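A protein chain is absent from this complex, but the other protein chains hold their places.
Labels run A, B and C following the written order; every chain starts at residue 1.
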Amino acid sequence: MIEPAIAQCASTESPGERFARVRNWTDTLTAPLSAEDCCVQSMPDASPAKWHLGHTSWFFETFILERFEDGFRPFHDAFRVMFNSYYHAVGDRHPRPQRGMLTRPPLSFVREYRRNVDERIARLLASRGDEKGLQEDLLALLALGINHEQQHQELILTDIKHLLFMNPLKPAYHDAFSQSEQPTMPMAWHAFDGGVVSIGNSGRDFCFDNESPRHRVYLAPYRLASRLVTNREFLEFVRQGGYRDPKFWLSEGWDWVCANDLAHPHYWLEDERGWMEFSLAGLRPLDPGLPAIHLSYFEADAYARWSGARLPTEAEWEHAAAMPSSCGEFAEGKLFHPAAAKQHGLSQLFGDAWEWTQSAYAPYPGFRQPEGAIGEYNGKFMVNQYVLRGGSCATPADHARATYRNFFPAAARWQFSGIRLARDMENGTA
Amino acid sequence: MIEPAIAQCASTESPGERFARVRNWTDTLTAPLSAEDCCVQSMPDASPAKWHLGHTSWFFETFILERFEDGFRPFHDAFRVMFNSYYHAVGDRHPRPQRGMLTRPPLSFVREYRRNVDERIARLLASRGDEKGLQEDLLALLALGINHEQQHQELILTDIKHLLFMNPLKPAYHDAFSQSEQPTMPMAWHAFDGGVVSIGNSGRDFCFDNESPRHRVYLAPYRLASRLVTNREFLEFVRQGGYRDPKFWLSEGWDWVCANDLAHPHYWLEDERGWMEFSLAGLRPLDPGLPAIHLSYFEADAYARWSGARLPTEAEWEHAAAMPSSCGEFAEGKLFHPAAAKQHGLSQLFGDAWEWTQSAYAPYPGFRQPEGAIGEYNGKFMVNQYVLRGGSCATPADHARATYRNFFPAAARWQFSGIRLARDMENGTA
Amino acid sequence: MIEPAIAQCASTESPGERFARVRNWTDTLTAPLSAEDCCVQSMPDASPAKWHLGHTSWFFETFILERFEDGFRPFHDAFRVMFNSYYHAVGDRHPRPQRGMLTRPPLSFVREYRRNVDERIARLLASRGDEKGLQEDLLALLALGINHEQQHQELILTDIKHLLFMNPLKPAYHDAFSQSEQPTMPMAWHAFDGGVVSIGNSGRDFCFDNESPRHRVYLAPYRLASRLVTNREFLEFVRQGGYRDPKFWLSEGWDWVCANDLAHPHYWLEDERGWMEFSLAGLRPLDPGLPAIHLSYFEADAYARWSGARLPTEAEWEHAAAMPSSCGEFAEGKLFHPAAAKQHGLSQLFGDAWEWTQSAYAPYPGFRQPEGAIGEYNGKFMVNQYVLRGGSCATPADHARATYRNFFPAAARWQFSGIRLARDMENGTA
Partner (left out) sequence: MIEPAIAQCASTESPGERFARVRNWTDTLTAPLSAEDCCVQSMPDASPAKWHLGHTSWFFETFILERFEDGFRPFHDAFRVMFNSYYHAVGDRHPRPQRGMLTRPPLSFVREYRRNVDERIARLLASRGDEKGLQEDLLALLALGINHEQQHQELILTDIKHLLFMNPLKPAYHDAFSQSEQPTMPMAWHAFDGGVVSIGNSGRDFCFDNESPRHRVYLAPYRLASRLVTNREFLEFVRQGGYRDPKFWLSEGWDWVCANDLAHPHYWLEDERGWMEFSLAGLRPLDPGLPAIHLSYFEADAYARWSGARLPTEAEWEHAAAMPSSCGEFAEGKLFHPAAAKQHGLSQLFGDAWEWTQSAYAPYPGFRQPEGAIGEYNGKFMVNQYVLRGGSCATPADHARATYRNFFPAAARWQFSGIRLARDMENGTA
């Protein structure tokens, strides 16, 4: 188990060392993939690994080298458009649903692009890294680029998982796998008094714009479940007809269930061996003790309703996450699958699976969108999405923090997303 | 100008008197419409007036008569399905997009259904209205049915407006019209200190379930605009390319603009006479002094961003609405179009146009969904919708209140929805 | 039973008398319908009866009055666009899927439009009907307009049937109904030698442009079934899994079955009473002796394949239809439902149900599209449609003729379309 304390450990790294370490991790993640695996796009929401490799390099080239490098010349003229994700202020963008059409340039050339950008960034840091004034902007953008790369590292895993699952061979990405140890930790409820508390990031260390400013909110007393909902518990919901009764579902969620004829989580299937779950290690019997994952907001909300609880708000979650707690599985463990809760007390808040909150993704009071293209990073997505907290088994450990706000539309299922339940306090009891 | 104080005046009415008055108002609203006008459905979101007439009667028949009437027999067996909107717990529902297929029963027969239900409700109230115990439930359901009818009264107007606008003749519903008086009130900013405040309905008078419980929230200091954004102001946004520059828009909003090739509000059109606006009184020159209406959340948000402001949260709005303020146009004025702001000070909070807030429609802390079919009234819609406040020129005055939460998806444009701007407090100034 | 000989009888009518008679028949057909029934559009392919009433009058106004009437002024300026179906050369067109939005003008006003056009045409014929030269064009256009009106008379019936079936009350258009007399005529096979034969219309009497020129085709010897396929026979196909086995279907037809989850003809349904069929007289037990109708080309082709036969070509059909044969039910019988075959010998070629041929709708050799807007009448639809022959129980008897080419896309089911089987000659036997 890797502690988020790694963030502190890691803080002895120089910016350049951190850049190199994080960039290398991307190579590690894509090493098991063939050029074919890296090229194909399985749905508009997912991107090919090759595109992720190019785009993360484009980010450093466009936002750092173009501004700070003497005699800047782009590695390839067409890449400005090809690897621009959604930054209107940068210019045209290759259409998102056609990212899988890019059989050229070949993967090898995109890897060359990465090496080129890595060298130029290293040179830049070496030559100008301690110019005053310049340093502040440059290092802030470098930190942003590194965190951006880490987000795409997680997406590389979720996107390749989605692709491999569409293959009738159900191929594995790797051999590792997690296994629960019996018996499952019982679910306990942790009480919080609430009141006026502060959430959000004060910005001393790096954070995304959407995490700030730190601000006060009022919380009524509440309780949080000690761990994530397990496959055993979610299977009970399935077996008791959870996907067949509209009374557990938000109206739009029920329409979604019916339109897509859904009866279980995305990576589950039932064959002659019983319930199976597809993981990055291939198809395996559903392990009842592991957290239930790849759930949409609709499914998380329906499960909570069925079980007589509710999803937490993001403020409730963040307030609780300030307490000491044990961490779950992070990407560095190389399982890329959540582990079972192993300790009493509030566990799995960090790692294992992103936790849906009932909070719509919205600007914090006083939120200011940065000027220029960078302002498009987060702010313009603040509608019709829901906040997830805590990080997952595909998140780098030093990328997770208590104030981190992940967000996806309510129907998204291809992320490592699970359920932590919450409850109102009743009769003053905890 | 009608004060919401009408709610208090009206409180001298008996429940039966109020029932009769509100039911009659529905007849008044549909009187100018032909059987053809009442039958057609212009889009899946809108319903034919005939269906509204049937459904509101079905509501009383199903939730009151079926439970309280001795020897209950339904007026028509098929109506249980035909006029059920979305209550799974009641049973099957006629598909929403096919409400316009119901050329039979004829309008006259649905009016007969209304009269029948009216008489049976009146008889029930007369005979059993003061049985103890029974009374509480019955009168609560009666109040719910009356408020439900009032919601559909507003929808009758918005839906018929949508239909008539699709007609190349651009026919008028009636002759009345509002006109602004020059000059427009200047926009002023009203400051609020914030802190821990309470919002939500304590439930002493009738309220919908989604308005309760009353609860505490923390508000940072903020400012609210004194009046709604006008057509003149919104036209400036249009003219300066507001619909052509993605930087003002939420990402999903920009996709919506492009996919639908939008360049102005829904009921505006430009012809050889200049900018025209379609109203229930037909097509008229766009009146610069009147509030801009029929705006989606996306448009309201883009306008706010363009103007350097933001939309208020629903808590900010409700806190402000506790102050004394002048009201705008309500349905009883029979203009069915907003009027210009006429007074200095915070105005138009109630009436004229629903005001988009930046708050996603979500359960209040401690919200409990009622048992049974009635529990489906509001709770299951709490996802991917945004809260609007204050009521409009199509809202009955005694239906508006400070705690009222209206809600629509971000792309909805056919409601009487406008913009009140908000701002954070800067440098401690007000 | 009405003989197509009525065409000859009718030939003693003056053009004006024929005009008046056919126009009146439209009124007869729409008399049982309410204004609501006449206003609604049940699908984009179907049009409201009110629109049919307006469009057929528009046809006479636009193509005759506008050209021949002194001091022509349109009845209503907006009608030129509102009632234009698909004539680009005339100008703009109200969008087809929005024909059901036209609650204004009211039905009464469209009827007034009809009367106005009727009077002006009568006046024109009286005053100028025997001017030389003018007469040829005028009378040709009058005949075209009359035949056009008759086509819409059939569509009024098929479109209202489609609408009423969408109503959960399954209301009837009228009380009449047909009933088969036991026993069903056995199906016999009639042999034809083929060779070089002529088909197509020589144009001595009125015909549509697509029926000409008369031209030679070579036919191999073939056989035609003596009567239409019955409900009993088609039900056997249903029961033996015809809708569940792709081997009977064209590939595109099978995709259509799967995508729409089809298991039987459009107006059939199975309830606790057994198989029922919706007709213009309402829902009735499926009558095994009556012809199977409302079949798509895909269904007709699949049935033929299942039964070891095939559909005829239009040339085979037309060559056979030159023989004397008994007629089936036409519109004048006011059943608007086919009758059972009543005679030995080749029967039902005319009336009862349109018969799908395997012939794609294409121009005859030497086909010339007329100049101007009238040229858009037929020619531009000659792609991806299939020819039907013979007329139906909703066709006016004097509108049917051996050379008549009706045409619909392969998935169309709302017409009175049935199956006559054909076979190649084997071993010289007949």
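Just so we're on the same page, a residue touches a chain if its C-beta (ideal position, glycine included) is under 8 Å from a C-beta of that chain, and two chains touch if they have at least 3 such contacts.
Bear in mind that the values here come from a model prediction, so they are computed numbers and not experimental data.
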Contacts of the hidden chain among displayed chains: A, C
Among A:S14, A:Q98 or A:N260, the residue in touch with the chain that has been omitted: A:Q98
Residue, one of C:R67, C:R115 or C:R216, that touches the chain absent here: C:R216
Which residue of A:E36, A:D130 or A:E371 touches the chain not shown here: A:E36
Listed residues A:P106, A:G195, A:P221 or A:G379, member touching the removed chain: A:P106
Touching residues on subunit C - with respect to the absent chain: 86, 88-89, 196, 215-218, 220, 246-247, 249-254, 297-298, 301, 310, 358-360, 362-363, 365-366, 380-384, 410, 424
Subunit A, residues in touch with the chain not shown (by the definition above): 34-40, 42, 78, 81-82, 94, 98, 100-107, 163-164, 166-169, 171
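Throughout what follows, only the chains that are shown with their structure count from here on.
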Arrangement of touching chains [line / ring / star / complete / other]: line
Averaged-CA centre spacing for the pair subunit B and subunit A, given as whole angstrom: 38
Where subunit B and subunit C are represented by their mean Cα positions, the distance between them in whole Å: 47
Set of subunit A residues in contact with two or more other chains: none
